[in-house]
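Okay, structure first, notes after.
This view holds just a subset of the chains, kept in their places.
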Amino acid sequence: MSLRLGLLGAGRIGKVHAGAIAATPGATLVAVADAVPAAAEALAHTAGAEVREADAIMNAADIDAVLITTPTDLHAEMIEQAARAKKAIFCEKPIDLDVKRVRRCLGVVEAEKAVLMVGFNRRFDPNFMEVRRQIDQGTIGKVEMVTIISRDPGPPPAEYIKRSGGIFRDMTIHDFDMARFLLGEEPVSVYASASVLTDPVVGELGDYDSATVVLTTASGRLATISNSRRATYGYDQRIEVHGSRGLVSADNVRATNVEVANGDGYRRERLLDFFMTRYTEAYRNEITAFVQAVEKGGAVTPSGEDGLKALVLADAALRSVKEKRPVEIA
Amino acid sequence: MSLRLGLLGAGRIGKVHAGAIAATPGATLVAVADAVPAAAEALAHTAGAEVREADAIMNAADIDAVLITTPTDLHAEMIEQAARAKKAIFCEKPIDLDVKRVRRCLGVVEAEKAVLMVGFNRRFDPNFMEVRRQIDQGTIGKVEMVTIISRDPGPPPAEYIKRSGGIFRDMTIHDFDMARFLLGEEPVSVYASASVLTDPVVGELGDYDSATVVLTTASGRLATISNSRRATYGYDQRIEVHGSRGLVSADNVRATNVEVANGDGYRRERLLDFFMTRYTEAYRNEITAFVQAVEKGGAVTPSGEDGLKALVLADAALRSVKEKRPVEIA
């Protein structure tokens, strides 16, 4: 039996998920919807699926689950609609940029007992999964310090920044989720220092392009996140976890392992620098995990609650910068 | 327009190619044949293709090209049959274990002006392609010395060894092709020293499990190949090329970039140790290259001639070991 899926949103990330579904045994993409009919049609054609209206997908008898990859401001509403229509739900992060709206949305999900998975794809990256597996196996003992370096190759367009909710809700939110995934305890305090170093336009839009965040848990575990919107050498995605018995670290990813040596030294190529290339396998593993979770009926991770908690940390980080103080998490 | 393919042989490597076809835009697997009907059916089902007899595939009007992935002893005959049937041909290496038979087969291919590509998949590995690209760009100047380390994680079953033609024709043949691919000149001399170090059974079968080969070209370029049938740390596949202006090297491949550090030191995981996993991308690129070559109608690489030349080197290596002398290549 194959899980029958409807895709709501045929944009860039919608295409990624359609590709992931195609590569997942036991998953079938039945229909695609998009506000731009041509986009829906193009993706449906490639994927061998139908074009339908979003409402039709929500209520279709031949669809078991929906993937919500629309613009962020539609997420919460669509989650609620899908939950009421008894569909299993995969939604791209974030659920909403507003914590209250997220809470209300999760209330509906709970009331409807709906399955909801939030798209923190990095939890499914083979490197980071292995880091977590080593922690779970006890290889490094008790977790003490998590260090996350996360830098984009270049800033998004100004239009994107305006609607993004700012660096903490848009970019760091992945790192907040990763910190929670690895710390083994919830942060109780957030301190952030942020700057505009790469492009003054970012500052004019009220945002930051460089940030350092320190999370502290109740028992004193520490996580550090270092973000920049620009890295000339590619998409810099490193994680290390220091524990009582050792250290586990995940290094960056390149297209090849080739090195050239000459009078100028030894040179390796730049990092993979597009998130879709860097996280291709993560997107596939994520859809596989969603399909399996729906079919097995157990708990879904990352859950709506995980989505909420990362957003709460993002809001706290922003307040920390504005008020120049660490912010406590209730 | 999609290239319509027929697959002859639904064994392990046939499945790999069926998967590669599925991932290749512009290629459609129409039919599968296998001496074992159940194997053909299983693969056809997964791939969404039909089961047909081999002869039927050869002569089908709705099939443009065939992939020959049968046991080696059927390769030459099938290539000839397909060439006469005006199909484009992809054949797994080797064309045959006997040089004369290969020559006769290539005569038919030439007479029929058939397209023939031989499955030296490693030429399509992203790492080795990049090594070659660096050479072609002149990064390392004139090629002087090629070093290939190629070790299998473990020996094949005795039954396989018996029919394999021996280590040089079965295993080193890939390295002979790679050496030719990178040297930029044909070897004129082959010296090989081979031993039985891992398992006496290999020796009882008249074969070797450990070998070192030195190839010398007319201008004095040198290639060294180091083979073993056993590497406890995984499938060891490294290449480096030293030139007048520098060195280019391709390192091994792992599933992740994770490293664990503790009182015992720093530990990275074993290498990918199955050739299908290690060369997944190479198999895909290979099929893409075949499809493009057929559609564009140009020269095909690696060609039947490439297949022949690697076999000639393998035969020379074996003679070198037996006669304890370097063997000249005409």
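Going by the order they are written in, the chains are A and B; count residues from 1 in each one.
Keep this in mind: a contact is a pair of C-beta atoms (placed from the backbone, for glycine too) under 8 Å apart; a residue touches a chain by one contact, two chains touch by 3 or more.
These numbers were taken from a predicted model, which means no experiment stands behind them.
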Assembly copy number, counted for this structure file with 2 shown: 4
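The rule is simple: only the chains that are shown with their structure count from here on.
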Interchain centroid distance [CA atoms averaged], subunit A/subunit B, Å: 40
Touch list for subunit A against partner subunit B, complex: 126-127, 130-131, 134, 139-140, 245-253, 255-263, 269
